[in-house]
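Below: the structure, in structure tokens.
Note that this complex is displayed minus one protein chain, with the remaining chains in position.
When the chains are written out, they are named A and B in that same order, and each has its own residue count from 1.
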Amino acid sequence: MNARRIGAVTAAAAIALGLAACGSSDSGSGSGSSGSASADAPTGKKIKIGTKFDQPGLGLKKGTEMSGFDVDVATYVAKELGSNAGDIEWVQAVSAQRETLLSSGQVDMIVATYSITDKRKEQVSFAGPYFIAGQDLLVRADESAIKGKADLDGKKLCSVKGSTPAQKVKDEIPGVNLQEFATYSECVAGLVSKAVDAVTTDDTILAGFAAQDQFKGKLKVVGQTFSTENYGIGLKKGDTEMCTKVTDAINKMIKDGDWEKAVQKNFGPAGYKPSDQNPPTPAACA
Amino acid sequence: MSASVLFDAPGPKARTRHLILTVIGALLALAGLWVVIGKMRQAGQLEPALWEPFVTDKSVWVDYLLVGLWNTIKAALLSVVFAGLFGLLLGMGRLSENKWIRWPAGAVVEFFRAVPVLIMMIFLFFGYFAKAETLPADWRPLFAVVIALTLYNGSVIAELVRSGVHSLPKGQGEAGLSIGLTPQQTLRAIQLPQALTAMLPALIGQFVVVLKDTALGVQITYPELLTWAKTLGSSYGNTVPAYLVAALLFILLNYAMTKLATWVERRLKRRGTTAGKVTNAMPTIVQGGAEPGGPAAAGTRAVVAGAEETIESAIESAKERRNDPGW
């Protein structure tokens, strides 16, 4: 083997890999559907929706199937905008990238446990809220000692590293024994094996885990929220026309009972009831 | 293995002693395994429901683990190719006659060898790529992973190139100069090709390091094997089994790569197309010395003092790389 040949092989490999990388760039966004079967047929009006892929009960990709409350809301809204479930291209929206996915036009909307905050409003427009969540605690079903945040003193709590919920609890209850992981599923595994006493984050995320088949009847959401998270649908900044349409869709979904059905379907098995601020009244678009 | 010279063929007493040690060793290993399995069972981690999906549900492999595995391999391949090119350039830079090229190249190598890859990834992703609007969203973590791995492994390979060229018999370079080639031509036409061929096993070894390091991508949302194992754990509620299976896949893949490196090494040695000493796939004989040209611990010119050979071979530091715990 001489240098030229090695060089050629290397270059060819680089090109092949480059192509492979291009070719698979959309592999992470398979299209799936969870809407009613009758409305699956594509109409041709494509829509790209960003959501979580790894959040049971909210946005979960299992095989090519999408499921969860966020997915149901997104599917309903898409339908109101003229796109059937078959037209939806699901794009994974990890938290760090949500704003840029919208501003760069890689998705048309984001429905991904996206809390409406003033800081985010500087970069994106929100329709909604379509759900009012709050920070809560997940405990084992037979737990009786933990009824709210105040009982956490000296208890073993688990949350995600660097997340706001973890920091909030730590600041308020210095006596809490906090383990931080990279994801909530690791925390839930710890909770089931009795190594931690509680997991904290938004009640929706917790209910999503508790509603999973594997954990049904083993875990419960305490139901004493100690923060308010207004989940909104993220849209490109300043697109008021779209915002109005989406807001109308959310209103319609709440009114015709599909919203309640989606809540029941996704969180019902956990025995979890949304806080009484729900269903929310979406704010008018600015 | 020269281990055999460490002890005689055992006599009757020693045989008994070895037997006792064998039994004790085996028993300890089995006891450990037993305790682990018992505890896992107690904690409900051995419930069939948690493990069955790996056998019964094709989706576990098709939609999760294999996707992750492919992303891991993709990132590792891209990184190794780019690191190879980057390393070749830097290595040539370090070998340059011109100190205005040699010193900056040296500084770059030393800097990127010293900075942890994870730090580079976090910075590249959260600092830059997460906000890079011009890039498709699922390329952004890939870019951060590949660039971070390229910078680190490129500097490592630069050192391999440098020590590889130094390891060639002096006559190779002198012969090139004597037939009228310039130093640059000698480097490109005579020294580098041989050094690169000799380096091949070490390069494959570096690939194992890169493969393992792509797992750091989990920190910046790159969908590699570990990330998908995590997602699998979320969907099926079997986080611990998912991680165990992912770990097993990593071990098998890396073990296969190590074997491949050994095979390539043996082949190259047999064909003898290089005057340099072919790097060993497994570290066997390394004795460090200092590289006169390097500012720091960079190059380790090694002296091989095996049973039958005493060949100076700086490329021994490449063997060390085979034993590189990452970055």
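By definition in this document, contacts are C-beta pairs under 8 Å (C-beta built on N, C-alpha and C of every residue); 3 or more make two chains touch, one makes a residue touch a chain.
We take it that contacts and distances are computed from a predicted model.
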item: Listed names "Response regulator transcription factor", "Thioredoxin domain-containing protein", "Putative Glutamate transport system permease protein gluC" or "Nitrogenase molybdenum-iron protein beta chain", with the criterion being the UniProt name of the chain not displayed; value: "Putative Glutamate transport system permease protein gluC"
item: Among B:146, B:246, B:261 or B:278, the residue in touch with the chain that has been omitted; value: B:246
item: Of B:105, B:187 or B:208, the one touching the omitted chain in the full complex; value: B:208
item: Chain not shown, touching residues in chain B; value: 1-3, 5-8, 10, 14, 18, 21-22, 25-26, 29, 35-36, 39-40, 43, 45, 110-111, 114-119, 122-123, 126-128, 208, 212-213, 215-216, 218-219, 226, 239-240, 243-244, 246-247, 250-251, 253-255, 258, 282-291, 294, 296-298, 300, 302-303, 305-307, 310, 317, 319-320, 323-327
item: Residue ranges of chain A at the interface with the undisplayed chain; value: 156, 161-162, 177-182, 186, 189-190, 193, 195-196
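Note that in this section only the chains that are shown with their structure count from here on.
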item: Separation of mean Cα positions, chain B and chain A [Å, integer]; value: 37
item: Contact footprint of chain A on chain B as seen in their complex; value: 43-45, 49-50, 59, 62-63, 67, 70, 74, 77-78, 81-82, 84-85, 125-126, 130-134, 136-140, 142, 188-189, 192-193, 196-197, 218-219, 221, 223, 230-231, 233-240, 273
item: Chain B partner contacts - residues on chain A that touch it in the complex; value: 1-3, 6, 10, 13-14, 17, 20-21, 24-29, 53-56, 60-64, 91-94, 96-97, 100-101, 103-104, 106, 182-186, 188-189, 192-193, 209, 212-215
